[in-house]
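Omission of a single protein chain aside, the complex is shown with its protein chains in their original locations.
After this line comes chain A, so read on.
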Amino acid sequence: MADNTFKVSIITPERSFYEGEATMVEFNTACGEIGVLPKHIPLTTVIAPGICTITEADGVKKAAIHAGLAEILPDKVTLLAEIAEWPDEIDVERAKKAEERAKNRLAQKEVGLDVLRAEVALKKALVRQEIHQTR
């Protein structure tokens, strides 16, 4: 095994989503986007909705991940995602509807509106649509 790869596993509550060797992983965290190369310092961080790009020796894989936490070790990255989807698993119609709903809710500014939740919903919908276009 070459020295410049590391183990990546993405686990969701429903299944083991991805398991493999990669040269680089990029994803969104609560503090912004990060790209992880082999021998990264140990880091635990919180995942924000976004596209996760896994660069393997022979190609690039993309997936949408929403919420969860990531544990990064020098030779292994574990993403504990609450939801993870490959581009072809995404229901675009549903995502579009969700986008509209979230936008409406944010526009109306009702009393007692959970702004944070609506924003997260909007972001999830946008991420889903974006990754659907890349396939």
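What we mean here is this: contacts are C-beta pairs under 8 Å (C-beta built on N, C-alpha and C of every residue); 3 or more make two chains touch, one makes a residue touch a chain; residues count from 1.
Everything below uses one rule, namely that contacts and distances are computed from a predicted model.
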{"item": "Chain not present in the shown complex, as UniProt names it (candidates \"Phosphate-binding protein\", \"ABC transporter permease\", \"Cation acetate symporter\" or \"ATP synthase gamma chain\")", "value": "\"ATP synthase gamma chain\""}
{"item": "Residue of A:Thr5, A:Thr23, A:Thr45 or A:Gln129 in touch with the missing chain, whole complex considered", "value": "A:Thr45"}
{"item": "Which residue of A:Met24, A:Leu69 or A:Val120 touches the chain not shown here", "value": "A:Leu69"}
{"item": "Residue, one of A:Ile11, A:Met24 or A:Leu106, that touches the chain absent here", "value": "A:Ile11"}
{"item": "Residue numbers in chain A that touch the chain omitted from display", "value": "11-16, 29-31, 41-46, 67-69, 71, 73-74, 78, 80, 82-83"}
